[in-house]
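Here you go, one structure.
What you see is the complex with one protein chain gone and the rest in place.
As written, the chains take the letters A, B and C, and residue 1 is the first residue of each chain.
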Amino acid sequence: MPDLRLHGVVPPLVTPLDESGEVDRASLERLIAFLLDAGVDGLFLGGSSGEVALLDTAQRRAITEIAVGAAAGAVPVLVGAVDTGTRRVIEHARQAAELGADAVVVTAPFYVQPHPDEVVAHFRAVHAAVDVPVVAYDIPSAVGTRLTPEVVTGLAAERVAVALKDSSGDLASFREIRRRVPADFPLLTGSELLADTAMQLGASGIVPGLGNVDPHGYVRLYRAAVAGDDAAAAGEQDRLARLFTIVSVADPGRIGFTAGALGAFKAAMALRGIIANPATNPPLLPLDDTETKAIAAILEEAGLGEISR
Amino acid sequence: MPDLRLHGVVPPLVTPLDESGEVDRASLERLIAFLLDAGVDGLFLGGSSGEVALLDTAQRRAITEIAVGAAAGAVPVLVGAVDTGTRRVIEHARQAAELGADAVVVTAPFYVQPHPDEVVAHFRAVHAAVDVPVVAYDIPSAVGTRLTPEVVTGLAAERVAVALKDSSGDLASFREIRRRVPADFPLLTGSELLADTAMQLGASGIVPGLGNVDPHGYVRLYRAAVAGDDAAAAGEQDRLARLFTIVSVADPGRIGFTAGALGAFKAAMALRGIIANPATNPPLLPLDDTETKAIAAILEEAGLGEISR
Amino acid sequence: MPDLRLHGVVPPLVTPLDESGEVDRASLERLIAFLLDAGVDGLFLGGSSGEVALLDTAQRRAITEIAVGAAAGAVPVLVGAVDTGTRRVIEHARQAAELGADAVVVTAPFYVQPHPDEVVAHFRAVHAAVDVPVVAYDIPSAVGTRLTPEVVTGLAAERVAVALKDSSGDLASFREIRRRVPADFPLLTGSELLADTAMQLGASGIVPGLGNVDPHGYVRLYRAAVAGDDAAAAGEQDRLARLFTIVSVADPGRIGFTAGALGAFKAAMALRGIIANPATNPPLLPLDDTETKAIAAILEEAGLGEISR
Partner (left out) sequence: MPDLRLHGVVPPLVTPLDESGEVDRASLERLIAFLLDAGVDGLFLGGSSGEVALLDTAQRRAITEIAVGAAAGAVPVLVGAVDTGTRRVIEHARQAAELGADAVVVTAPFYVQPHPDEVVAHFRAVHAAVDVPVVAYDIPSAVGTRLTPEVVTGLAAERVAVALKDSSGDLASFREIRRRVPADFPLLTGSELLADTAMQLGASGIVPGLGNVDPHGYVRLYRAAVAGDDAAAAGEQDRLARLFTIVSVADPGRIGFTAGALGAFKAAMALRGIIANPATNPPLLPLDDTETKAIAAILEEAGLGEISR
């Protein structure tokens, strides 16, 4: 079993699709090879960037199988078990565990409006039901609920969760959690834009959607941060922040925020030759040619060309 | 095939659970018999009151099978195909259709942040993929997105949706939709508290969670409204509004809103002998004894005792 | 003192401005004459439609003086005392009372985040400090806080408030309040689109911003409702709903919602010759020519031409 002291760069992989809309095995394997070659420390399949909310049963199974196979134990494979209720999450988590995932990543329940004690009950029940470690995932923009410092601290103390992925954007609570959980409880930041800051504040790793496009940048940032070279980390962060503007090129009057952001990641990856096809699952609408050209220009400015194969 | 000009009282059935947490077939069959005996015009399984977000695959299958069997064609059986993304909704809808559901009930996508055009694309794709009519379900409190009058009008014009269930609480937009869709496009209100008003404004039916507890009240209300006896409908509505206070007895400092409301329905139903057990799916926490006694007192005041079997 | 059993149509008057941005006395007097001639039952100055949040001290004073003079006791003059905190509201309320207002209209505190008990304390303190009746004003879209049925019921029982203006859009709570307050406690609806429905549910009056443009329509609606002619009231409501589409012609990518709605009222009034100038206070941006033409077309369709003077 790989080291689950989660750390380093753990990109939340996009789910490459072929022209029929099914998982594109070749592209996903190429992506994984590209990420491992860049030096990432883990792979997270079926996160928000992986369109977890849009994947059907076969797609979820496919990405897990492919990733476990392609990672071949080199780094941990995390799989999202993201769903509205406890029993549904347990179904996903068990499937992921059976397919060889090293950990599952679980949000608060949603659609329902839970009390914090029900959020805790959710994590306890999932933990009790599955044979694979649970990473708690705080993403209020998607689920409408926070994992408060009290909730996270409790989950850490009980060892119900083995780590936190924080996509809340709230560094004050991140810091409060860091003060209150044991030093060896990994906190992973989901922020593309404050990765170096989160490292300074005690993050052990980074889970950046943009890491699909430029894993080398985040690996350099992470290594600079670990080495204590804050200026180098900040410089890399600034460069990545400019690259991150790809998520804003889509016209919000035409397509939704999620379609614009995930579409931009995939468009950039297709432009670089990392995946074959920028398509996203329905009902997300595609970027148009103008938007894709804008992304190409940003890539060029960032010095990101086609990858060699 | 039953008449799908949806109308009348179509309760969103709770999902009765036994002590092991599985679907309690006997209770569900008793509930359906009780509702049919009260004169309801349809059954809606796997709605928000049916804990759709908390049901696993086996539970979803069980409630559909039991309901289709118990209804035996007497009234239409609607089944929720409520999920975050298009492909997932199609999976649910196909299963429901295979098991004999007469229609599926579909919300806007959630977790993702869709553009209205993506909401329309979602409904179109579901409609194209399944052999069963689609009822559009507007429930912004759960999904965070409105089905705007533009979206609904478009779905009606294309016959992508055959009806709307409106749980938005916004009668101004309800009325705008009523003005804009064909007269034979059924609008069903999800409001327990404004059912008579919605009827006056052109609703063809009512989908009240509280109808699990007191279907006779909503049937009386509906029939009075259809007969043009607004005063009788309003009187019944006032009585039901007092009964609806059961959803507020739970302590919001202890359990969440959903747990308090669904728990109250089930507690009242167990007190009346309609179902055997008030349990809800995890992670919802149960009502306590004080809360259950408060519900018993409200039932007594409403003149609702044990049902005869 | 005019009858303060508030009832009937009480338009929230716009604040006409001249080209220098000061209150346009002639236009305001013409507006008041127009409204009285149409048969309104009260005048509400300095409401949300009156740009209360954008008026400076001199403008507030001017509209109150002009209205008290022009109304000449024929109908009650209500004046908004809308501000963030208790002492500020008391300052406004005292000035309004000194200038002859018959009642002041007060919202929950805002900018601060109050507890419901602090909202009650706010109304109690204002009531104790001024010699003029207080009308409670529920407008969560502007202040971010609801006046809950509990709060309103308490204010009514203590006679701290003499009436409620409900701009919440929530007819379920409106109805709960109606059930719980004394029958002679006036509830005024701020809804342009559900005025007839609110009347059926026990409203004693209507405070429609659109009543600046078409007071005759709302007077007809009100009188039909009082006479029990629900069909005539509904027909008028449908007509007014089409007219209300003027608030949506502005491009939300260019100017804000408030500017679009208030600008539409004033543009329509200027087109009808009720006021001289459609200008709004800074920082609201003006409608453009295309938008104004769209409003003219809607007016024409509604059969609303220039008023005779």
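Heads up, the rule we're going with is that contacts are C-beta pairs under 8 Å (C-beta built on N, C-alpha and C of every residue); 3 or more make two chains touch, one makes a residue touch a chain.
Please read these numbers as outputs of a predicted model, since none were measured by experiment.
Shown chains touched by the hidden chain across the complete assembly: A, C. The missing chain, though absent from the display, is touched by one residue of C:Ala72, C:Val112 or C:Ala157; that residue is C:Val112.
Among C:Leu4, C:Ala74 or C:Ala121, only C:Ala121 touches the chain that is left out of the view. Check C:Leu4, C:Leu36, C:Ala74 or C:Ala142 against the missing chain and you find that the one touching it is C:Ala142.
Among A:Ser49, A:Thr107, A:Ser191 or A:Thr258, the one in contact with the hidden chain is A:Ser191. Annotation for chain C: contacts to the undisplayed chain at residues 48, 51-57, 59, 82, 84-88, 90-91, 109-115, 117-119, 121-122, 125, 141-144, 252, 254-259, 281-285. By the touch rule set out above, chain A reaches the unshown chain at residues 169-172, 175-176, 179, 191, 193-194, 197, 200-201, 230, 238, 241.
Just so we're on the same page, only the chains that are shown with their structure count from here on.
The touch graph of the protein chains shown is a line.
Look at where the CA atoms of chain A average out and do the same for chain B: the two points lie 35 Å apart.
Separation between the centroids of chain A and chain C, computed from CA atoms only, is 49 Å.
Among all residues of chain A, none touch two or more other chains.
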